[in-house]
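Structure in structure tokens, see below.
Here the complex is missing one protein chain, while the rest keep their positions.
Our next item is chain A:
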């Protein structure tokens, strides 16, 4: 009996540990995924920005492709990338402030503002360099409007 209890206790402990490990791995994977998502925004905007700055010749097809990618990215359902307990107070390796989880409607609004700016960019990108340039400011503003309240300073 005693022995069986001991086995049970060990098994339970192991199960709990495994649960914790699963949660950990899950949180880490989610953080990596959302950071990758952000990097994909940045990469595609990089194509547009290089043209806007005059570092790359304007090419309507390349610009439209980048803007299409960006719009597609903003349409992804990201809910699984932001699990509870994955904020900067709870774990290392993230700059997402806990405030995000306390202000979900506002975070969603910022996400929607990005979607709107990406849509405007998709309409603008193929229409000539000036039209592309004109849409960059609003796009950058929509990224910053979320980084302003919800991202920790670099350490």
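In this text, a contact is a pair of C-beta atoms (placed from the backbone, for glycine too) under 8 Å apart; a residue touches a chain by one contact, two chains touch by 3 or more; residues count from 1.
Note that contacts and distances are computed from a predicted model.
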Among "Cytochrome c, mono-and diheme variants", "Succinate dehydrogenase/fumarate reductase iron-sulfur subunit", "Lactate utilization protein C" or "Ferredoxin", the omitted chain is listed in UniProt as "Cytochrome c, mono-and diheme variants"
Touch with the missing chain holds, among A:28, A:131 or A:145, for A:145
Missing-chain contact, candidates A:25, A:93 or A:137, resolves to A:137
The missing chain sits against chain A at residues 38, 41-43, 45-46, 49, 52-53, 88, 106, 136-137, 139-141, 143-145, 147-155
